[in-house]
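Note that one protein chain is taken out, while the other chains of the complex remain in position.
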Amino acid sequence: MKVIGKPRRRVDGRAKVTGLTRFADDVVLPRMLHMKMLRSPHPHALIESIDVSRAAAYAGVHLVLTGKDFPASFGILPITQDEYPLAPEHVRYIGDPVAAVVARDEQTACEALELIEVRYQPLDTISSPEEALAKPEPRLHAYSERGNIHRLQAFQFGDADAAIAQSDYVFEDLFFYEGNTHLPIEQHACVAALDADGKLTLWSSTQVPHYVHRALARVLQMPASQIRVIATPNGGGFGGKCDVCNHEMVAGKAAMMLGRPVKICLTREEVFYMHRGRHPVLMKFRTGVSKDGKLTGMHLQTLVDGGAYGSYGVASTFYTGALQTVTYELPRYQFEAARVFTNKPPCGPKRGHGTPQPRFGQEIQLDKIAERLGKDPAELRLGMLVKPNSLTANWLKIGSIGLEQCIRTVVERSDWKQRFRKMGPGRGLGLACGSYLCGAGLPIYWNKMPQSGVQMLLDRSGQITVFCGATEIGQGSDDVLAAIVAEVLGVDPQEVRCITGDTGITPVDLGSYSSRVTVMMGNAAIHAAEKLKAMLAEAAAEELEVVPDRLQFANGHVSFDARSLTFAEAVVLAEVKFGTLGAVGSYSPPRAPGRYKGAGVGPSPAYSYSACVVEAEVDAATGWIRIPKIWIAHDIGRTINPVLARGQVEGSVYMGLSEALMEEQVFRRLPAKLSRALVHKFPSLLEYKSITSLDMPEVDTVLIEDPDPNCPFGAKEVGQGPLLPVMPAVANAIYDAVGVRIDELPITPDKVMRALELKAAGKPARVGPEHFPAVPYPAPIVVPPPWEGGDGKEAKRDDAAAVV
Amino acid sequence: MTRAEISLSVNGEPVEVTFAPYKTLLELLREDLALTGTKHGCELGECGACAVLIDGEPQLSCLLLALECAGRSVETVEGMAESWQSGAGLHPLQAAFADLGAAQCGYCTPGILLTAKALLAHEPEPSRERIQEAISGNLCRCTGYQQIVEAIEEGARRMADESHR
Partner (left out) sequence: MMRLPWFEYRAPETLAEAAQILAGEGANAALIAGGTDLLPNMKRRQMAPRVLVSVRQIPELRRNGSVLGAGVTLTEIVHKPALPLGLRQAAAQVATVHLRNMGTIGGNLCLDTRCNYYNQNYEWRKAIDFCLKKDGDICWVATASKRCVAMSSTDCAPALLALGARVRLVSATGEREIALEDLYNNDGIDYLRRRPDEILTELSVPSAPSNYWKLRRRGAFDFPVLGVAAALIDGSARLALGAVASRPFLVDRANDFLRGKALSDEVIEEAGRLAASRAKPMDNADLDLYWRKDVSAAFVGYALRELRGDDMRETRRRITRYQPA
């Protein structure tokens, strides 16, 4: 291959280093007005009245909007359309928007906000999952499954409890993964404007223009054909711009009403309130293990703190259990989950979406298992890897799996065998693995249309233009698109013009989430490019007097031996022969074998795998942690651009390490006798800690290529999977260094010191959750695994009994 | 609403500008001079995205009163290529950043480029540790910093090579 796999400057590299990349807040239009939103200062309250008269009369103010102006709700999932652009009567967290002012400039809008008088009737604050379980009232949402329990899920794939009970060893562990947020350096921004035809255009820093497009049509109650959403390149996303946002809806409405462009850029504090980040998850793992180191069964329970709204939460909750089966062979598996509502900013998808939390628990538990069995943790894992081209207990189809090579690579490069458990006091190594989707198998709203579409145009100058709804969020999706087209047509990627993320002119792609872009957009791009290649080949073959199959497309030429045309010459011949040249391609993932209710979360065209070794130094006197080096190997299937792929891996390692050591989106409940307040502890870039260049260790990255037949040129995802093993590998390394278990994130020096003190006192050297509350999980949906004669469907109750 | 007026040098050119006096240099550049290459992530001095060069030294434009920039020389990312007399080309640091994956989303990139440029003006061959220290006031959420550090090393090499030519 000429392009795929070769290190290159990304196609949008020049724009990004010259300051010319136009982010949403860089969009400036004539007569543009500026918007600010008034947000609730109460965590939970009913709105009694809103008086906007003084704000509306303030000099320079053009419009004031409140909940009354928005009759329709919205939400990212069809089953949780529970948000309003501005809250009409019920506010559910500090920061919930209640009104908006549009003014000549931002300063004036801010001043006018202070003139809006809102009278609230405060309600009791639900501040934690325990409280949500205990207090059904006041209820955050009438639609919840039960009191303040948003959603309950339970599945049984074979009788896990029986299998565990019969095992040689049983391990039961509690883990807690604190919530954290995406923290893109670019704050969310959007500009809404009417175009010359009176149609609405919204430029927004969103990862999902298609979903924003649909939500705008619903909220503004106008035809989608009258709305165009342009996703500007995102200044970092990480899942934080995957939801449809209040400010996008309100700006759209304001522009429609005023006929003038309206901009809003959130402050950093508001970005923390927008959140949609990592859910805090409490987990209980009960795992059976045989003497020879095989898993016999797992019973996983999770309790998920959802915050105030649905967001992606139902899917996030499924993901706390869906992927436990795709890494290690697990013959029987029971999974129960609950998501609760609390008066905090809503949680949603962050890099790894719902899977880093159980991955943290599982990989630490494996470390404990290896120790008890007297096995090397790497060897233990190697002995239980999922087989390629197999089905899991919960009916997920595994394709390629390069995990064995990943493990062997990091073990060798970190000199694991010589150093693990042998580094002396205060120094240690920890290993962990992970796996992730290459695109969610199902779209967010039910439909049978393609999940990614690509359209291509060739013109007689040889110019190649590719249109796709995929969104550039920094990960390099434009570069992947250009590279794939360039590979097929034998040109330089810099010759390909990418027009992406614009619902007005690009075919639908569902967006940049679930690591779906490379696989789905890539397959659609190959589909389109191959059609054009065939036309070019046919026309060129006539000219060169060869059969089309023999032609080579490479280096900007179409040739057979010495006979050669430039690419542009071939285009001209094809245009003569076929007329104007264009082609479309589309991609739908293969249908997953699972047929039970809930089987929609987990399937993917392919799964990526990673293995990671972390080295840690821990000061026994202070608990201070230093991470000198991290080794990671990622099964990428095939590398499209090694420069970008390495960047995705290292960026994932960075973010995982930052989550492991310091990141936490936490809240402060003021003393209940004195206040109802439940505030974000520190919504700032200074006090929400993320690691700097001085805290970042050297990362040794290896890309393992095990091409997957479902993927374009075999290329799997690389943007999320490499994050997953980092957090548990840090925890395992700390254990190797000082012999204490920190079973919760983040792992801070005070927790290490507390555990060291417990150890010195002869108590269990562990800091982590002590208690898992009683959760009213329902009777599980019983689905016999493939090896118990199931067909992927839910067993009738009687059948289920028979299976047992 | 009284407006302020100052003269300053921006990317080597004299500029006279009137503006609302509460504005910081960040607002002045982005809103009054249409130089949107300078980014913002907090406006409180907590991220480094808005870094520009003031008389050659990296400072945060979000915490500089525009009023206090009268008579001073400001360099933004838009002026980098020209400062190397590259015209339509790129400053060697910019080229290295583009080639080596130092810019993923590109949002923290302008601030880091200018910070790196100032470092190399003082220390043409900085150690890896010095580079990490110099850019530790610029948060990046995409890269994990390693490719940025490597690009600064490569940029330094290319600057040396091009200067010797």
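Labels for the chains are A and B, by order of writing; each one numbers its residues from 1.
We take it that contacts are C-beta pairs under 8 Å (C-beta built on N, C-alpha and C of every residue); 3 or more make two chains touch, one makes a residue touch a chain.
This structure is a prediction, so every number in the text was calculated from the model and none was measured.
Please pick, from A:Asp695, A:Glu717, A:Asp743 or A:Glu794, the residue that touches the omitted chain in the full complex.
The missing chain is touched by A:Asp695.
Which of A:Leu644, A:Leu657 or A:Ala677 sits in contact with the chain that's absent?
Answer from the full complex: A:Ala677 touches the omitted chain.
In the complete assembly, which of A:Glu137, A:Glu530 or A:Glu687 touches the absent chain?
Touches the omitted chain: A:Glu687.
May I ask you to list the residues on chain B that touch the chain which is not drawn?
On the chain B side, contact with the omitted chain comes from 4, 21-24, 26-27, 40, 42-46, 48, 51, 54, 57-60, 62-65, 67-68, 115, 129, 132-137.
So which bits of chain A touch the chain we can't see?
39, 41-42, 94, 106-107, 110, 265, 267-269, 617, 619, 621-624, 626, 662, 670-671, 674-675, 677, 679-684, 686-687, 689, 691-695, 748-750, 753
Here is the rule we go by: only the chains that are shown with their structure count from here on.
Would you mind pulling out the distance in Å between where the CA atoms of chain A average out and where those of chain B do?
Comparing mean C-alpha positions, chain B is 31 Å from chain A.
Which part of chain A faces chain B closely enough to touch in the complex?
Touching chain B: residues 9-10, 12-23, 25-26, 28, 105, 107, 182-187, 233-238, 267-268, 473-476, 643-644, 646-647, 650-655, 684-686, 690, 692-694, 696, 698-699 of chain A.
Mind listing the chain B positions that touch chain A in their complex?
Within the complex, chain B contacts chain A at residues 20, 22, 30, 34-44, 46-47, 49, 76-78, 80-81, 90, 94-95, 97-101, 103-110, 113, 131-133, 135-149.
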